[in-house]
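With one protein chain held back, the other chains of the complex are shown just where they sit.
Chain naming follows the written order as A, B and C, and within any one chain the residues start at number 1.
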Amino acid sequence: MNNSFGNIYRLTTFGESHGPAIGGIIDGIPSNLDINIEKIQLALNKRKPGQSSLSTPRKENDIVEILSGIYKNKTLGSPIGFIIRNHDIKSNDYDENIYRPSHGDFTYEAKYKIRDYRGGGRASARETACRIVAGEIAKQILNQIAKINVYTCISQIGNIKINENSDNEIFKKEIEDEILKVKKTGDSIGGKISCIIDCPVGLGEPVYNKLQSELSSAMFSIPGVKGFEYGLGFDFCNKKGSEVNDEFYSDGINIFTKSNNSGGIQGGISNGQPIYFNVAFKPTPSISIEQSTIDKDLNNIHTKIKGRHDPCIVPRALYVVEAMTYIVMLDQIMMNRSKSFY
Amino acid sequence: MNNSFGNIYRLTTFGESHGPAIGGIIDGIPSNLDINIEKIQLALNKRKPGQSSLSTPRKENDIVEILSGIYKNKTLGSPIGFIIRNHDIKSNDYDENIYRPSHGDFTYEAKYKIRDYRGGGRASARETACRIVAGEIAKQILNQIAKINVYTCISQIGNIKINENSDNEIFKKEIEDEILKVKKTGDSIGGKISCIIDCPVGLGEPVYNKLQSELSSAMFSIPGVKGFEYGLGFDFCNKKGSEVNDEFYSDGINIFTKSNNSGGIQGGISNGQPIYFNVAFKPTPSISIEQSTIDKDLNNIHTKIKGRHDPCIVPRALYVVEAMTYIVMLDQIMMNRSKSFY
Amino acid sequence: MNNSFGNIYRLTTFGESHGPAIGGIIDGIPSNLDINIEKIQLALNKRKPGQSSLSTPRKENDIVEILSGIYKNKTLGSPIGFIIRNHDIKSNDYDENIYRPSHGDFTYEAKYKIRDYRGGGRASARETACRIVAGEIAKQILNQIAKINVYTCISQIGNIKINENSDNEIFKKEIEDEILKVKKTGDSIGGKISCIIDCPVGLGEPVYNKLQSELSSAMFSIPGVKGFEYGLGFDFCNKKGSEVNDEFYSDGINIFTKSNNSGGIQGGISNGQPIYFNVAFKPTPSISIEQSTIDKDLNNIHTKIKGRHDPCIVPRALYVVEAMTYIVMLDQIMMNRSKSFY
Partner (left out) sequence: MNNSFGNIYRLTTFGESHGPAIGGIIDGIPSNLDINIEKIQLALNKRKPGQSSLSTPRKENDIVEILSGIYKNKTLGSPIGFIIRNHDIKSNDYDENIYRPSHGDFTYEAKYKIRDYRGGGRASARETACRIVAGEIAKQILNQIAKINVYTCISQIGNIKINENSDNEIFKKEIEDEILKVKKTGDSIGGKISCIIDCPVGLGEPVYNKLQSELSSAMFSIPGVKGFEYGLGFDFCNKKGSEVNDEFYSDGINIFTKSNNSGGIQGGISNGQPIYFNVAFKPTPSISIEQSTIDKDLNNIHTKIKGRHDPCIVPRALYVVEAMTYIVMLDQIMMNRSKSFY
């Protein structure tokens, strides 16, 4: 198994959902920069479960303990090790012998010949808490060395879609209603997250490390992600070049494009226009409605999934999308710098 | 710049579109397996330009010369080096001073402060010829060590979409007509490629090297790709868990799923059902219709793109999608094997 | 900074000497193999300080806490995260403003513009405790999947050198005397560790990942190492081919060499004969004899190093040499396996 992400700014994580702790090591940290440790905890608090009626009632304290790499609120250049202890574990909710539909139970056991069935083990989305830590640190570092900002929003839950005229508060209310409605029936629902990045020209590469490759790889590492598109994305399929090419123009000093169908990336490299992309999420496979499935002895059985689960992954995944984007962007800044000598 | 792809089975490529040659090195080759060199050339012939009225009239001979790693039609375990000389170059068709709309000209120069403008230089899709070589070798190796097959097809060109009832020959004729129609107007058109993989249980990993992450990263490294989805993909966004979960059942010996909305991957790992995914392509940015743009001195100008270009990337990209898929799958087989001791 | 070692079996560590904890993540673990956690603690106990009059009186409890990757004494295939809390810290022994001679104080601060001066920070040999954990796990895994054994011994302390006729007990007594003699004067002393590996044919590669490259890289990552040689090593410089070539012979079934001047590796690959190598260690730079040096304001000053230090690194480094060797050997076995399909 490989549990690292990133080329230079590099996160490695460990931990099973119901083991003693999860945690990680962030390597490739530039030294002598400011870190606000409280803000790391605040970022974690946003993602943590039990926050609202929309998410799982599992109440993790999710207290991050930073063990190295920061001294007197400055990065030492050495790796940042951290752990988050697991609490409020109800392993009895999980049945060792059942492969839950559309979960990773069956594939994990088929591949590794062993499985920690409790809470999904290594395959649990709980791992993403570590990404929030690394994402917040990336954000704090980026604030000091580059001009990059990441904005994320929920753009669809079920049939509720955002549009240009959407009122933020009303849209927020609508998707809450949609999720609660589904929750009541013991079911779950899919959705979409959109992300915009303000970033300078020159990030990404023309062949294998295209900026879109790095971003898509980051997004598809998030549990439940089934699609990624940037710029016009799948809408390009029925478009003509003359309709969608982004023409350049200049005021004599700066360079702009008349449209931004490319989504801020051309030839694998950011062009200075806003980058934007969409990420599709499937509904949480954990539902309390009865489903048919099999057990380890290959008996066909019926099951209702116990355990405490989010009826929709999207609201909490929002913070993970943001974190992974910051990780990619800092990594890109550092890769660029390693080859810049002009 | 990073010009390598793959973890263990690893392709590194070089070459500018109008330089003396392109080529590559494939490392991580398992030894003592059969290689049919003629078939490598045949695979290359399929992708090469000038084959039909649908593609660019540039007539590359595209003769691959294998320089190492194969001895008496067997792999030596050593790296396979190969080159493909560039011929029929018309560099005069390209203007050093103009940034073509929606091309990588501007971003390459902004990032690297220098550019080989002839034929797109390193950013040219010509690089993908090297992937055909590595993909065919991966395919030949896979044939000897695993049960993996890859099937690709064009599923959309412009408004022409494949559906369950499509007659293959008629659909083929329709998309040819669509492309030729666009070509006559000097314009270009987008499209979609679909891919199915027959593959055993157990490829991919639960966290950062999920099979979908590896595949999406491979696809987004192909020029012109703007979207990737697998299983139901973006259609998951408005689905409920109870509608789309894939329930398991068994005949007492094997394990199946009643539906395959997951697209053959669960928890990042293949589950033995067919993997399927879609790749969205934008229209070729090179069109002979007049467009406005800028030159290097930031003058606003008008340009008609000369050079010989495909009106639609999709027909030739089909072979690149297939090749990249074989590369990923062999790499996955080798990664699995490194950790399997039962 | 890069804090990872290994290609497939891969250890990443974190931690400053006087921070809250050190620890690591071991990735690339083959699944479903037995792990005896008690033996990991026992291995750590051997290396830990305060064991005898020969080593630093700092008394670390050095209790390793395994946080993931092992379930019911079996590897899950997921990463093994672990931490070792730091105790008995006397940071007051260290002076923030002084660059100790032949230590990493000056270079760390010159490179990173910041330094955790307490106990050497990240540059402390305390980090090697994590390698003991990864080495013991590698050893336990190797026991189940390969025939590899590692033997290490001290072969020189100061002028006391081992030879073919050395009596083990007497030699051990002599080097203890030598170290204690030096310790009394507040000085320190260098030495040499020798290592023998019983291993099968076929580990290592012919070009960049030669087995000797991997071993030497592992050894030079240990603090205080100044030289590495294998086989006849530096004694080859004045030898003729006819004197030192290892002639093959066979009993019709197996292959042997008449001599083993090559040290068990030919063309970068193990040949089935015992591998043997020597590692040279400098004396601990920490001595309580007065030395001249500078402070951060570039004043020339005199200093006597406080803190609790080993008069000789070699006795405790013995376990680190062994651990790193096991890590390299398991990694090699896994790299081999990834490409073996016959």
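Everything below uses one rule, namely that a contact is a pair of C-beta atoms (placed from the backbone, for glycine too) under 8 Å apart; a residue touches a chain by one contact, two chains touch by 3 or more.
Note that the coordinates shown come from a computational prediction; the quantities given were computed from them, not determined experimentally.
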{"item": "Of C:37, C:89 or C:294, the one touching the omitted chain in the full complex", "value": "C:294"}
{"item": "Of C:31, C:68, C:86 or C:266, the one touching the omitted chain in the full complex", "value": "C:266"}
{"item": "Residue among C:89, C:145, C:196 or C:280 that touches the chain left out of view", "value": "C:280"}
{"item": "Chain not shown, touching residues in chain A", "value": "8, 28-33, 77-78, 144-145, 206, 334-335, 337-342"}
{"item": "Contact set of chain C toward the excluded chain (per top definition)", "value": "1-5, 7, 13, 99, 101-108, 110-111, 113, 122-123, 127, 156, 158-159, 182, 187-192, 201-202, 205-210, 212-214, 216-217, 219-221, 223, 225-234, 236-242, 244-250, 252-253, 255, 257-258, 261-263, 265-272, 278, 280-287, 289, 291-294, 298-300, 335-336, 339, 342"}
{"item": "Sites on chain B contacted by the missing partner chain, in the whole complex", "value": "1-4, 12-16, 19-25, 27-29, 31-32, 65, 67-69, 71, 74-81, 83, 111-116, 121-122"}
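The working rule: only the chains that are shown with their structure count from here on.
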{"item": "Farthest-lying chain, centroid of Cα atoms versus that of chain C", "value": "B"}
{"item": "Centre distance in Å when chain A and chain C are each reduced to the mean of their C-alpha atoms", "value": "38"}
{"item": "Whole-Å separation of chain centres (CA-atom averages), chain A against chain B", "value": "26"}
{"item": "Whole-Å gap separating chain B and chain C, where each centre is the average of the chain's CA atoms", "value": "45"}
{"item": "Touching two or more other chains - residues of chain C", "value": "28-29, 31-32, 77-78"}
